[in-house]
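Showing just some of the chains, left in place.
Chain IDs A, B and C follow the sequence of writing; residue 1 opens each chain.
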Amino acid sequence: MSGNSFGTNFKITTWGESHGPAVGVVIDGCPPGIFIKESEIQKEVDRRKPARNSKISTTRREEDKVEILSGVFEGKTTGMPISLMVKNKDTRSQDYSAIKDLYRPGHADFTYDLKYGFRDYRGGGRASGRETIARVMAGALAKKILRLKNKTEIFGHTLQIGEIKAQKFNKKFIEQNKLRCADINAYKKMSKLIEKIRFTEGDSIGAIIEIIVKNPPKGLGDPIFDKLEADLAKAMMSIGAIKGVEIGAGFNCVNLRGSQNNDQMRIEKGKVKFLSNNAGGILGGISTGEDIIIRLAVKPVPSISKELKTVTVKGKNSIIKTLGRHDCCLAPRIIPVAEAMAALVLVDKSSQIV
Amino acid sequence: MSGNSFGTNFKITTWGESHGPAVGVVIDGCPPGIFIKESEIQKEVDRRKPARNSKISTTRREEDKVEILSGVFEGKTTGMPISLMVKNKDTRSQDYSAIKDLYRPGHADFTYDLKYGFRDYRGGGRASGRETIARVMAGALAKKILRLKNKTEIFGHTLQIGEIKAQKFNKKFIEQNKLRCADINAYKKMSKLIEKIRFTEGDSIGAIIEIIVKNPPKGLGDPIFDKLEADLAKAMMSIGAIKGVEIGAGFNCVNLRGSQNNDQMRIEKGKVKFLSNNAGGILGGISTGEDIIIRLAVKPVPSISKELKTVTVKGKNSIIKTLGRHDCCLAPRIIPVAEAMAALVLVDKSSQIV
Amino acid sequence: MSGNSFGTNFKITTWGESHGPAVGVVIDGCPPGIFIKESEIQKEVDRRKPARNSKISTTRREEDKVEILSGVFEGKTTGMPISLMVKNKDTRSQDYSAIKDLYRPGHADFTYDLKYGFRDYRGGGRASGRETIARVMAGALAKKILRLKNKTEIFGHTLQIGEIKAQKFNKKFIEQNKLRCADINAYKKMSKLIEKIRFTEGDSIGAIIEIIVKNPPKGLGDPIFDKLEADLAKAMMSIGAIKGVEIGAGFNCVNLRGSQNNDQMRIEKGKVKFLSNNAGGILGGISTGEDIIIRLAVKPVPSISKELKTVTVKGKNSIIKTLGRHDCCLAPRIIPVAEAMAALVLVDKSSQIV
């Protein structure tokens, strides 16, 4: 019935529907004395927006103006709950009236009706991707805290779209292209593929993205149920379109011997150095200080302009075809959300004693 | 600092180290009136044991006698906390004295020392696989509740070990072979591979396993952060050797168009029928009633008899070679643990209103 | 660091400072299908306001317009989080600049600085009584749910102010006088006393109030730590001015024998009837169905116009005298807040299985 909070020490609670008055988040447990401005949060929210004039992403124009409603005084966090809000502007409800009585395949329509008896059918309601604005706002603050305390940097990039895989990794390139791909050649091929799928086929496509945490705090994570990888997996799988999570070697470990998968250790300049990072920066549920590596399976956008078989709310067979502005591949827009979730897990874990 | 509890409504708290007096679990929130016997729990605990006289699994003999210490009166649960315990018997501490001052690669030794300042080095202490006995005991009760209420059945099988993949699925065969593989031919090849890796190479190997939930309760899972797949992912990733989790189509969705990945719907005999199950039984974070499908990456057992580079507690380079009784591939023993975790998530989610 | 959430199943998270842009609450776990209007919530918020043109209560005029920002669709709750907000209007910051560097005795100034290093000194910031608007908004919804489901009614009245005790109980009279006293004669004496203390002495006075729950749901409360009386005690003690809580016979049970204090039972018309209610409607931590009776000690308003010794933020001795608009006795304004907290506990407890 609930499920709208995340974290224990740095706890966020999100609210808001796609076509309601606003979406927002309350952050409870932010340490006092952190300087934070609306513009810093705005920057992250803007990264989540669809690329403008883009053939890749939705053409719907969203204006998402961040407002700080509490918890910040004279530019600094006070230790009190921080309430952040973005008002919904571009909410043409009429676009969605056609789907009021249909269950869109791949969407939450069917299960929300099953569980709650009815649903806010306007643009997906609470199940809309707009909900992730709240995560990104809170994540902006979490990222800043990690950066200040540990020089931790979190970023994501697109590894694969359809059959096109990134073959190279050039970090600087990531934020310079609309797909957040670190390989310029792969980006070009991915763009063409998406254009074809979107405009010729009226379809959408899945992707694999990777989130990397540089300089993570050491010693984060609790043995047994709250292992760091467990909390990261939950965080990532709570993002609507994510259907798979792997850490370090992940599913590839089926192909590895123990002698290959074990990250051996040496002392270098008085410090422990791992000779590989198949563990993805986490051993026994606790961060080692090595890079944390997470890969995510992103499902194809369910809203497509191809005809699909579906049923009505009243139990009749029907056909659905989603018109209007929709993304074709979610990878680039999900990256800031996944970064935010990683930051929220890490700052939550680092906000406890031992 | 904590992290030894799992679940909200049906909450378990586990305790115990490999070489301490006992391991156990307290289950808080079990509904009253469930008939449960020690023998029913014992049966699941025995499934987790190493196969006897096996070339595949550890030759260490474990006697794990389940004791019910509270919460059951006249054969029935009372609604009060249920305390279950297994005493540790076969704890030859001397086996482990050699590794007291070394960090075993792929183990929690390094991070426990990093986080807590020291560790119980006897057999992995709290990070030992013995901890999962507690999960399996609680899971036995969870499974029974699901079976009674919804005829829900949960089982797992081994999909792949090294390069050997199961090609067929014969459910009856799963519990008849030591690797819990549903394909008899694949089982034979897997056995040979394991024998070779274990005895010739002194090494270990990774695996992929699959957990299937038949007849899951409908409507389980909470939108946003506590989506059913998110809680399942956390549950699974909290098992020591698991490095990847996917639901339904999982990572394969990178190869799918939206039109392929969306599970279309028809009305059949007055009920909604999904024409495929790429969603793995979960839409919008809520169970549809279709089979829930989870696949897990199992890392190779880190304890191997090959020499590995490591460092000492005092910061010197060293070499480690783990002698003694160890599994080579964890797949068959992890399956009952993963089933237990799935059962715990489902019974927890079904123990709430709406 | 946190502490701004209350409840488990029907969980509220409040935010906002006295002189920030707004105060608000997010309710997570409200069942779907409850019809609720802003005006119903407004009504309860208005009950918490100072009585207009009153000699008893603060003369500061507050306009507290309730806005529903999420979770309600077509007039009904959807099961999604409900975000409620009241914008702050009448926030003359200059009134408070004098106290920026002083610790007001009886206020949170000293401890907030101690804990957080600095504080939002404008009107008490987060520690202001305005925070209770959020509780009252959430409580309005909780009250409605209880009324719909169980015909539960919750109300409070003033038992004692200074040495004046209510001697009679006439329920109808409670909401007709500014002190919410159920005894008209006592009310008159209380009014005179308050007028004297306020205007002649420039002082304030404590009170005892009582909260009564009629037709509470039976079987609410969990044995051991989450006993119903324990959760009620926490709820009440979390209100700023409350310094004591008692249930049923409360502190008077020191004067009772077991044979007097035990509520004996008879069968009447086929139902169990208790012959007294010293238990205050709760046995073994679980509601019996009898009236729940709670009494609360309300401390005198700390802001008074008498001179008090205090110290400055920089550690110098000083004198403080609070000018401006302040209540003299909090009893009437705390009653709606305490009712709200009682409703929140009961609806939270009734939102779980068994």
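Basically, a residue touches a chain if its C-beta (ideal position, glycine included) is under 8 Å from a C-beta of that chain, and two chains touch if they have at least 3 such contacts.
Please read all numbers here as calculations on a predicted model, not as lab measurements.
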With 3 chains placed, the number the full structure-file assembly comprises: 4
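We adopt the following convention: only the chains that are shown with their structure count from here on.
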Residue numbers at the chain A-chain B interface: does the shared fraction exceed half, giving same, or fall under half, giving different? same
Please find which chain has its CA centre nearest to the centre of all protein CA atoms in view. A
For the two copies chain B and chain C, what is the rotation angle that overlays their Cα atoms, in steps of 5 degrees? 180
Would you kindly tell me how far, in whole Å, the mean C-alpha position of chain C lies from that of chain A? 40
Using CA atom averages as chain centres, what separation in Å is found between chain B and chain C? 47
Per-residue multi-chain contacts in chain C, two or more chains: 9, 31-32, 79-80, 351
Per the touch rule above, chain A residues touching chain C in the complex are 1-5, 9, 11, 13-17, 20-24, 26, 28-33, 67, 69-71, 73, 76, 78-83, 85, 115-120, 122, 125-126, 351
Give the list of chain A residues in touch with chain B in this complex. 1-6, 14, 103, 105-112, 114-116, 126-127, 131, 160-163, 197, 201, 203-208, 218-219, 221-227, 229-238, 240, 243-267, 270, 272, 275, 278-280, 282-288, 297-304, 306, 308-311, 315-317, 352-354
Contact footprint of chain B on chain C as seen in their complex: 8-9, 31-32, 79-80, 223, 351-354
